[in-house]
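Following this message is one structure expressed as structure tokens.
With one protein chain held back, the other chains of the complex are shown just where they sit.
Showing chain A:
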Amino acid sequence: MKAIQHIGLSLFLAGLAIFTILPFIGSYELSTEKLDEVVQNKGIKSELFVKNLQESTVGKEFSTPFTFSSNIVSAIEDANETHKANQEWDKVIWDKKHSFSYEIAKDIGAGPVREHKGLFWFLTFGLGIIGALLFIIPQLYLKPIPGIKNNGIWHSAATNRGWIGWFVFLFLVGFYILLYFYPDYIVNWTYIVDPISQSISGNMASQWFLYGFLYCIVTVVMGIRMYIKYRHNKYQILRTTSVLFFQIAFAFLIPEIMVSLEMPWYDFKNAFPLDYDFFFEWNLKTLANSGFIGIFILVWGTVLTIVVVPVMVYFFGKRWYCSWVCGCGGLAETLGDPYRHLSDKSLRAWQIERWLIHGVLVFAILMTGMTLYAYFTGADVVLGIKTQLVKDTYGFLIGSIFAGVIGTGFYPIFGNRVWCRFGCPLAAYLGLVQRFKSKFRITTNGGQCISCGNCSTYCEQGIDVRAYAQKGQNIVRSSCVGCGICSAVCPRGVLKLENGPDDGATRHEIPEVMLGNDVNLFEMLEENR
């Protein structure tokens, strides 16, 4: 079995290595005809841009996307600089530079990857999946008796912020930076999923399709790991099934199918303000122009946030969303599970968390208020601030850097819920409801806690669960996503997630007598107060 695992690991690493070198393969050559086509399709009026490219790029063969893209980007920059200086606004190219360059690169890229999409899919995704499964499934035979097996987690360089952890960190951060900011470098990655994209929506794959597909694969493979690891725990099994379903059906398939039916791309479970651009002008315009389905989405998105979310949190706690439905949660609970113990449990971290996450919520609400105001009044400056600038800042800082680069990239360093804990505005909103008006709590089982610390250590949200449990208090915390792992790892059966009556006292406290002292002592305690 160990040998199978070693083979699996080797295959996985081979797949990963091939995936990593793909961007360096192939060639890019821009012909005059292609350039003309681009100019025509994009309606480009800048002769400077065309001239620049003709000199630097056209007719030459580039063996990596990097110089090719940088030529296009600098052609845009040069041209824009001059045009802006001359106030020739209609000649300025407003497109995002690397997206512009992506479109060209995707169109003209050549080489083995583009020619053998299926083969390279197998050499990357295929090997990765097979390798990972060969590594994961033997656990069933190596540890045939179900139960919590966290052995060696703090001894392994992969999970104790050792060198493997840092390596994974670099890889993930690099991946997210390429994905968000340099799509033109990774056209080869998108080629290998073109056939899949075409079979679903008929379109070539964008970098977002690649991401969505990869996301599904990763959650499924690591979801299988969850099924094996927690096979004795039905809560974990059902929860994992639920996040996988919502990821694959709602976040991936349904939107792609909608696109193929000429409807807008929409993820029906992605609630505002996590879906921060839902109320942006461009989205409202798209929806307004999409007929019945557009209006339906608009109404559903609004009702989801204003009615469905709080009502569900009232009955079940924020877990119904964060660890049963949400995509970010889905990744955190599958890919992120091996890193959950790395979250910071200190009081200081909690203080930072409260400022940050509520700060983001306020930011998101103010921004949305401004854009809605701008949308209805037509003004593009509100309170002396350009709404576009606010939106771009949010999109860059929160939407990309925080949610992606930090949120996932830092899994191996800060644990798997960095984004959910410190940044997600929806989590902040759900948390407020959970804290003040909900039936959900984690009940502490009387005096049974031995203060061992397993619960706190494995709480991905960095909640010091033990601090409550050892005092015989229930855990009612806005940040608890109800993953249920504290309860699973507790060796004394102390913790139970449950939805009970929301009548104040019983939600928070269990009677102090449960700590084991006789009633008399507590009568006296009362007298003392």
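Basically, a contact is a pair of C-beta atoms (placed from the backbone, for glycine too) under 8 Å apart; a residue touches a chain by one contact, two chains touch by 3 or more; residues count from 1.
Criterion: contacts and distances are computed from a predicted model.
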What is the protein name, per UniProt, of the chain that does not appear here: "Sarcosine oxidase subunit alpha", "Pyridine nucleotide-disulfide oxidoreductase", "ABC transporter permease" or "LutB/LldF family L-lactate oxidation iron-sulfur protein"? "Pyridine nucleotide-disulfide oxidoreductase"
Of A:S63, A:T302, A:S346 or A:Q388, which sits in contact with the chain we cannot see? A:S346
Among A:I145, A:L261 or A:L383, which residue is in touch with the absent chain? A:I145
At which residues does chain A meet the chain that is not included here? 145-148, 150-156, 233-235, 238, 346-347, 443, 445-448, 450-454, 456-457, 466-467, 470, 484, 487-489, 491-493, 496-498, 500-501, 503, 506, 510-511, 513-521, 524, 528
